[in-house]
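Have a look at the structure below, then the notes.
One protein chain is absent from this view; the other protein chains keep their places.
Chain nomenclature is as follows: A, B and C, assigned in order of appearance, with residue numbering initiated at 1 for each chain independently.
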Amino acid sequence: MPESSLIQGRPHEECGVCAVSGHGEAAKLTYLGLQALQHRGQETSGIVSAHLNSRHRPHHRVHRGMGRVAEVFSRDDLEALHGRVAIGHVRYSTTGAPRPFNTQPLVSSLRHGPVALAHNGNLTNAHILRRALKAGGAIFQTTVDSEVILHLLSRVEHDSFEDCLRQTLSQIQGAYSLVLLHGQCLYAVRDPRGFRPLALGRLPGGAWTVASESVAFDLIDAALVRDIAPGEMVCIEPGCEPVSSFPLPAAEPSRCIFELIYFSRPDSVVDGHSVQSVRVRLGEALWREHPAEGDVVICVPDSSTAAAIGYARAGGIAFDMGLIRSHYIGRTFIEPLQRIRDFGAKLKYNPVRGVVEGKRVVVVDDSIVRGTTSRKIVRMLRQAGATAIHMRVTAPPWRHPCPYGIDTPDPNELIASSATVERIRDQIEADSLGYLSTDGLREATGQADGWCMACFTGEYPVPPTRGITKEVLENDDSVSSTMSMGNGMQRSGLEERFG
Amino acid sequence: MPESSLIQGRPHEECGVCAVSGHGEAAKLTYLGLQALQHRGQETSGIVSAHLNSRHRPHHRVHRGMGRVAEVFSRDDLEALHGRVAIGHVRYSTTGAPRPFNTQPLVSSLRHGPVALAHNGNLTNAHILRRALKAGGAIFQTTVDSEVILHLLSRVEHDSFEDCLRQTLSQIQGAYSLVLLHGQCLYAVRDPRGFRPLALGRLPGGAWTVASESVAFDLIDAALVRDIAPGEMVCIEPGCEPVSSFPLPAAEPSRCIFELIYFSRPDSVVDGHSVQSVRVRLGEALWREHPAEGDVVICVPDSSTAAAIGYARAGGIAFDMGLIRSHYIGRTFIEPLQRIRDFGAKLKYNPVRGVVEGKRVVVVDDSIVRGTTSRKIVRMLRQAGATAIHMRVTAPPWRHPCPYGIDTPDPNELIASSATVERIRDQIEADSLGYLSTDGLREATGQADGWCMACFTGEYPVPPTRGITKEVLENDDSVSSTMSMGNGMQRSGLEERFG
Amino acid sequence: MPESSLIQGRPHEECGVCAVSGHGEAAKLTYLGLQALQHRGQETSGIVSAHLNSRHRPHHRVHRGMGRVAEVFSRDDLEALHGRVAIGHVRYSTTGAPRPFNTQPLVSSLRHGPVALAHNGNLTNAHILRRALKAGGAIFQTTVDSEVILHLLSRVEHDSFEDCLRQTLSQIQGAYSLVLLHGQCLYAVRDPRGFRPLALGRLPGGAWTVASESVAFDLIDAALVRDIAPGEMVCIEPGCEPVSSFPLPAAEPSRCIFELIYFSRPDSVVDGHSVQSVRVRLGEALWREHPAEGDVVICVPDSSTAAAIGYARAGGIAFDMGLIRSHYIGRTFIEPLQRIRDFGAKLKYNPVRGVVEGKRVVVVDDSIVRGTTSRKIVRMLRQAGATAIHMRVTAPPWRHPCPYGIDTPDPNELIASSATVERIRDQIEADSLGYLSTDGLREATGQADGWCMACFTGEYPVPPTRGITKEVLENDDSVSSTMSMGNGMQRSGLEERFG
Partner (left out) sequence: MPESSLIQGRPHEECGVCAVSGHGEAAKLTYLGLQALQHRGQETSGIVSAHLNSRHRPHHRVHRGMGRVAEVFSRDDLEALHGRVAIGHVRYSTTGAPRPFNTQPLVSSLRHGPVALAHNGNLTNAHILRRALKAGGAIFQTTVDSEVILHLLSRVEHDSFEDCLRQTLSQIQGAYSLVLLHGQCLYAVRDPRGFRPLALGRLPGGAWTVASESVAFDLIDAALVRDIAPGEMVCIEPGCEPVSSFPLPAAEPSRCIFELIYFSRPDSVVDGHSVQSVRVRLGEALWREHPAEGDVVICVPDSSTAAAIGYARAGGIAFDMGLIRSHYIGRTFIEPLQRIRDFGAKLKYNPVRGVVEGKRVVVVDDSIVRGTTSRKIVRMLRQAGATAIHMRVTAPPWRHPCPYGIDTPDPNELIASSATVERIRDQIEADSLGYLSTDGLREATGQADGWCMACFTGEYPVPPTRGITKEVLENDDSVSSTMSMGNGMQRSGLEERFG
């Protein structure tokens, strides 16, 4: 297990998308929007803008690279992204180690003209489509699942681009929140289940913007108009009002509950839910289900702070900051120093002796993935003088891999996939352990239905076609290419995950 | 006023220092220690190691650069820093704009052999010494005040290096926590007032380490042995136990109270005080002095979180996260977008509507510098639906510049230097405003005396020789050089600040 | 006209290719081979290696980037390119200004598995194929003509990959010297006309190598075995001897004569011709056709040195270095200094007063493109004291654009396309001007037939389908995308040149 996993030890979102239409500074606003979405991915960043060339034909310009938005774009790069329409994308990263990636937005020239695509989510039938498309003569130049969408778009036979897009959507399955540029026309599409969030905003001057989360709007002074509905396709022609349609048969929504528990920024409003408020209620519900005799409630900053506040408030226990997170951790060369115990977690968290010494400490966290980070935290706190450590998790045990866009470790690395709660407690060396129930989760959101909880329940709203996959992947692996790209950054083969 | 100041709007510490003696991986451990001290400075980083060359004479190797520790050092750079002794330094930075700097540790070859120096603090008589040294034929190749220490060391006439160092110390005034390498011998020195912190730690294998804050020890598994006392000089010969001495007449200690209020990491123990615990008590004391009728208490993350928890706890009001801080803000090209209001602060903070809407909000902060950031925060919160905003500050009004190493804006930019509390309240558009008193401050620390509170009271423990300065600076400015250095980074003239 | 053109003022080769099969250091040897071919392109560099993965399936690794070979590859990059087979590519560059590009080798995953391609030359029917392929559902992710080869390969319906390749070759027209990796199998293909050179070499241990020019073999101690014949396809299975075949009907060879005149390195042996020796004979022939009364013969270094030696030798006139070329010219920021006359050419060439002062100077050059550089040279020499300047060109007037892979300026920028020799002489301000005849050219090579001289004669061996092009390009331009890529390097749209 690489050191990087130890440091990270958290679920990863795959991506964030942002788009602006109808503004002279479209690329710059997209750049700012991506900065607000940077928590959704720090590995790669990219923007494509659309403008009219000297012959008044639409032209796309693209700038992409490895790293955070602020690292990838220079002022000159932004200036070169002409046009009143732009889409952008950020992709997740691990700390300290290069990982598989494929930079988005994808750009392509097809019979409809230039098309660019940014995708958040994961298609469950990408490998089947990929195999079929290859058999039909398609060549794949990336290993990202989103590339199949472009191939389908180009092969579907309809006169209008929009009809092609509709038919393409009917062929892909799984999770997708897309922003797509066809010429200067912007499309925003959310899959029928609505796995990943997508929202529509309006800028002061009347321009339109689309983003994974409403925090992107806050930063650029745009107002959140509404969420794009599951199954909805919004088309924004240059200078026009958005036109909405629902190209696919309606399905039962199944929004990713983990967006509320962990991924989204607390200051976002996702599908009508204030993320921070939901998290506080998660903590309150957790107290009701698993009260603990503690002297102090602490969080694992920053993601579980709200829930810890809720837990402490409901339980009438003092809330305090018993773990401090370093925000300056970058690529660190630590191998020669392996003698230093638990080094990875130490780089990220440090206990506050003054807060935990001599106290019974309740630690509220939002997930336990492999259990190794939790154990490190428990040990750190005990070493800092905590007399008892009660671990509380604001979600049910994470037992099943996510085929819809969360970077899941190998199923057998998910500690809860095989161990009982008591066994996990033992492994992480806590004095007690409590997970929130799925009912508690539903109740805290204030919305009983419409959630995807497959990672807890194994009930997949869209079947991940797992059986087929194994064989397919083995065949497909023989042709997948491992790539490295300039500037010392390596790009190893993206295993098409799961389905 | 540049956008960068708007974004920042906070006091800046100048530096952090770290050293290791007696370990085969001295430079790597120093590198990790600097990472833990990165909050004290992100503009430049440097390490000097000492080893014996092929003729068994001490040799210094140095690697320095602009940026954070993780950016400046490659694995190869660290490998090249041979030796069992090393000292390191980080220096503060502003976000988004280049600022004056001089990279440390300084290295030099003088009659005693190779000498390297890392300095936290600010000398109050540097300009006078500089002028005198120049008159005596010294040439200055940096604009950092610490360079005078090397010149004095070389000019003082004593046989032993240590005697030279003692006499040098008798000539410098102001704030200094130093780590200094003479050959392979490490010196750690703290000025008689003890303005800046400095602590001694021990590594598992018996090696010694010195650092500005104990968090550096936590990361490398070292134990905090004790703080280095004001006026103390600790000398660590290779492989020997530290030898302590007090070369200067004792003085009344005057430790910087702002280290506890704001600068130090909450998980540090500084001069016996758990920073987090002191901050919680500051919030409690603030409630006693300035209670507010509020529905929710929020902090300005991350520095005032502890105090807000204390305030909420003492007042029996709910604590919540009403402002979210982005940790991904880098150099951002925002000029073309000036039409977007309050852009700077927005990049850093975003309100959580669900927390503040319809509520009377108490905002606990640790300082108000110019007032512009506070006003932005107040406006943001009001826009997010807060019905009343009560600002509470865990320190007295900051009225006077700091000559001891805090980056103070021009005195007339300090809003409290001219405005009354009521006037400040009006300017920041808060419904009420309360500052903690100096007595409350003392009480919260649990230690009545021994603090420097000059920035609040104007009572300077060491006179900043202000009158002389103006004239001197004008003369001296004629010879100061504005420098820029490779790789597009610019290095403009360091105004020798204040004294 | 950008300054960069003034500086350059020379024809550009498009690319160089290199490959190694059967050597444990295949990528490193390819890297060295590309260094020897660097004169054929300095804008982008790339290598793809093939190895077997843990399941014993072929896997491709790629590293590509902007810049020269030595800039693009770090030691670690080379180490990561595992495998006993590798192909590489360099692409031309202009000095001082970013220009259109698409990095090769191209990599793809298609139904046959992983396929990588490096291409020197230009397809004349690429736009037609591209349009047809798009109509058939293909998506283009680069703007390089070579991408059509991969699409065709994937769409052609044959059982064996080699049959697919044969049929693909039957569909493409124009100039191509290819190295192609299918799994671990290396193919080297030269178009039936043999426009661009391609040679086969053998390494000491028995490994095989293919390269655009024999200089690549010299550097890696390989022996030139033979040139790959026009229309030949060589297939090298791992560890096997090359197998040769001729998949297409034979055609009259038409090797690019400009390779001998200008592009190839003088120390190369191209299709049996020692380049240096041919150039000396070109100079001798030029003397016979256009003797000049001169006191000294000078060259425009380095490309016309051999011809000037030949001219001087035949004419019994002293040869000397009257122009010195700077080899350190990089990206230079010269706009603010436009007042300095003829700045561009000055950066590259400087006259030697001691050689030309008071003399009648014969300048031997290999081409006149726009005439601006020639005029600058004439003026420089006159200013340095030359009393007469006789310009002699070792080729016929360059009147027609090249559709086979030479970067030709817009036809109406070719001074000889509209002006008579006398008019050109007048424009470049020379006292006399003489071009070598096509007959002289043939004679100097010692080979009467088999040359492409279309740029001089307009007789295109393969029709460039020009009439169609205009309309096609206009349609196609609407879908071409202008791209920029990370790290401040911009990648603007590659106009699919000419046909």
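Just a few scattered comments:
Everything below uses one rule, namely that contacts are C-beta pairs under 8 Å (C-beta built on N, C-alpha and C of every residue); 3 or more make two chains touch, one makes a residue touch a chain.
Given the structure is predicted, the values throughout are model-derived calculations rather than measurements.
Touch, as defined at the top, links the missing chain to these shown chains in the whole complex: B, C.
Per the touch definition above, the residue from B:23, B:40 or B:60 contacting the chain not shown is B:60. The chain not shown here is touched by just one of C:170, C:326, C:420 or C:457, and that residue is C:326. Checked against the hidden chain, the listed residues B:74, B:170 or B:457 yield one contact partner: B:74.
Screening C:218, C:232, C:407 or C:431 against the full complex identifies C:218 as the residue touching the chain left out.
Chain C residues in contact with the hidden partner, per the touch definition given at the top, are 25, 28-29, 32, 35-36, 38-39, 42, 68-71, 73-75, 78, 215, 218-221, 265-267, 269, 274-277, 280, 305-306, 309, 313, 318-321, 324, 326-334, 336-337, 340-341, 346-347, 350-355.
Residue positions on chain B in contact with the hidden chain: 53, 55, 57-66, 72, 74, 76-77, 80-81, 106-115, 134-143, 150-151, 153-155, 474, 477-488, 490, 493, in rising order.
Throughout what follows, only the chains that are shown with their structure count from here on.
Counting hops only between chains that touch, chain B reaches chain C in a minimum of 2. Chain centres computed from CA atoms place B at the largest separation from chain C.
Centres computed as Cα averages put chain B at a distance of 58 Å from chain C.
Here the CA centre of chain A is 46 Å from the CA centre of chain C. Between the Cα centres of chain A and chain B there is a gap of 36 Å. Within chain C, no positions touching two or more other chains are listed.
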